[in-house]
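All protein chains of the complex are present and in place, except for one that has been dropped.
Entry: chain A
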(Lines give C-alpha, C1' and ligand atoms only; values in the text may rest on other atoms or scores of the structure.)
Protein backbone atom coordinates (compact mmCIF):
# COMPACT_ATOMS: atom_id res chain seq x y z
CA UNK A 1 0.00 0.00 0.00
CA UNK A 2 1.59 3.24 -1.06
CA UNK A 3 1.07 6.54 0.76
CA UNK A 4 -1.44 7.74 -1.82
CA UNK A 5 -3.55 4.66 -1.21
CA UNK A 6 -3.37 5.28 2.53
CA UNK A 7 -4.63 8.82 1.99
CA UNK A 8 -7.49 7.57 -0.18
CA UNK A 9 -8.49 4.89 2.29
CA UNK A 10 -8.38 7.33 5.17
CA UNK A 11 -10.42 9.76 3.17
CA UNK A 12 -13.05 7.07 2.62
CA UNK A 13 -13.68 7.00 6.35
CA UNK A 14 -13.33 10.76 6.71
CA UNK A 15 -9.86 11.04 8.17
CA UNK A 16 -7.47 13.66 6.88
CA UNK A 17 -3.89 12.40 6.62
CA UNK A 18 -0.93 14.63 5.97
CA UNK A 19 1.92 13.35 3.79
CA UNK A 20 4.11 12.40 6.74
CA UNK A 21 1.36 10.37 8.32
CA UNK A 22 0.53 8.68 5.04
CA UNK A 23 4.15 7.71 4.55
CA UNK A 24 4.48 6.39 8.10
CA UNK A 25 1.27 4.38 7.85
CA UNK A 26 2.20 2.99 4.47
CA UNK A 27 5.56 1.79 5.79
CA UNK A 28 4.11 0.41 9.00
CA UNK A 29 1.48 -1.63 7.17
CA UNK A 30 3.78 -3.36 4.67
CA UNK A 31 4.93 -6.23 6.91
CA UNK A 32 1.47 -6.71 8.32
CA UNK A 33 -0.09 -6.91 4.88
CA UNK A 34 2.51 -9.50 3.98
CA UNK A 35 1.44 -11.55 6.98
CA UNK A 36 -2.20 -11.18 6.02
CA UNK A 37 -1.56 -12.39 2.50
CA UNK A 38 0.31 -15.35 3.92
CA UNK A 39 -2.67 -16.54 5.95
CA UNK A 40 -3.71 -20.01 4.83
CA UNK A 41 -6.44 -20.10 2.25
CA UNK A 42 -8.79 -22.33 4.15
CA UNK A 43 -12.19 -23.48 2.93
CA UNK A 44 -15.00 -21.26 4.00
CA UNK A 45 -16.51 -23.92 6.22
CA UNK A 46 -13.49 -23.65 8.50
CA UNK A 47 -15.14 -20.56 9.87
CA UNK A 48 -18.90 -20.42 10.14
CA UNK A 49 -18.88 -16.73 9.34
CA UNK A 50 -16.24 -16.88 6.67
CA UNK A 51 -18.40 -16.72 3.57
CA UNK A 52 -17.17 -13.95 1.29
CA UNK A 53 -19.66 -11.16 1.10
CA UNK A 54 -20.42 -8.76 -1.61
CA UNK A 55 -17.86 -6.04 -1.61
CA UNK A 56 -18.98 -2.98 0.26
CA UNK A 57 -18.57 0.19 -1.70
CA UNK A 58 -16.92 2.86 0.35
CA UNK A 59 -18.15 6.34 -0.28
CA UNK A 60 -16.35 9.35 1.01
CA UNK A 61 -19.53 11.39 0.91
CA UNK A 62 -21.47 9.07 3.20
CA UNK A 63 -20.08 9.38 6.69
CA UNK A 64 -22.18 6.69 8.27
CA UNK A 65 -25.58 5.07 8.23
CA UNK A 66 -27.81 7.13 6.00
CA UNK A 67 -30.39 7.89 8.61
CA UNK A 68 -32.44 11.01 9.05
CA UNK A 69 -30.83 13.23 11.61
CA UNK A 70 -33.59 12.86 14.19
CA UNK A 71 -33.51 9.09 13.89
CA UNK A 72 -29.72 8.92 13.97
CA UNK A 73 -29.55 10.88 17.18
CA UNK A 74 -32.60 9.43 18.89
CA UNK A 75 -31.72 7.18 21.76
CA UNK A 76 -28.09 8.22 21.82
CA UNK A 77 -27.77 8.83 25.53
CA UNK A 78 -24.39 10.47 25.29
CA UNK A 79 -25.39 13.25 22.98
CA UNK A 80 -24.60 16.42 24.85
CA UNK A 81 -26.33 19.78 24.60
CA UNK A 82 -23.21 21.08 22.88
CA UNK A 83 -23.44 18.25 20.41
CA UNK A 84 -27.03 19.12 19.60
CA UNK A 85 -26.02 22.73 19.00
CA UNK A 86 -23.35 21.55 16.61
CA UNK A 87 -25.82 19.31 14.84
CA UNK A 88 -28.08 22.30 14.45
CA UNK A 89 -25.28 24.24 12.82
CA UNK A 90 -25.28 21.76 9.98
CA UNK A 91 -28.53 22.39 8.24
CA UNK A 92 -30.62 19.44 7.23
CA UNK A 93 -29.50 19.73 3.66
CA UNK A 94 -25.96 18.91 4.71
CA UNK A 95 -26.44 15.89 6.91
CA UNK A 96 -29.85 14.46 6.36
CA UNK A 97 -30.76 15.11 2.78
CA UNK A 98 -27.44 14.27 1.21
CA UNK A 99 -26.99 11.22 3.33
CA UNK A 100 -30.49 10.03 2.62
CA UNK A 101 -30.10 10.56 -1.07
CA UNK A 102 -26.72 8.87 -1.13
CA UNK A 103 -27.98 6.01 0.97
CA UNK A 104 -30.95 5.39 -1.24
CA UNK A 105 -28.98 5.44 -4.45
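The criterion applied here is as follows: a residue touches a chain if its C-beta (ideal position, glycine included) is under 8 Å from a C-beta of that chain, and two chains touch if they have at least 3 such contacts; residues count from 1.
Criterion: contacts and distances are computed from a predicted model.
Selecting from "ABC transporter", "Ring-1,2-phenylacetyl-CoA epoxidase subunit PaaB", "Aldolase/citrate lyase family protein" or "Amidase family protein", the unshown chain of this assembly corresponds to "Amidase family protein" (UniProt protein name).
Against the chain not shown here, chain A presents residues 1, 5-6, 9-21, 23-32, 35-44, 46-56, 58, 60-61, 63-64, 73, 76-80, 82-83, 86-87, 89-90, 94-95.
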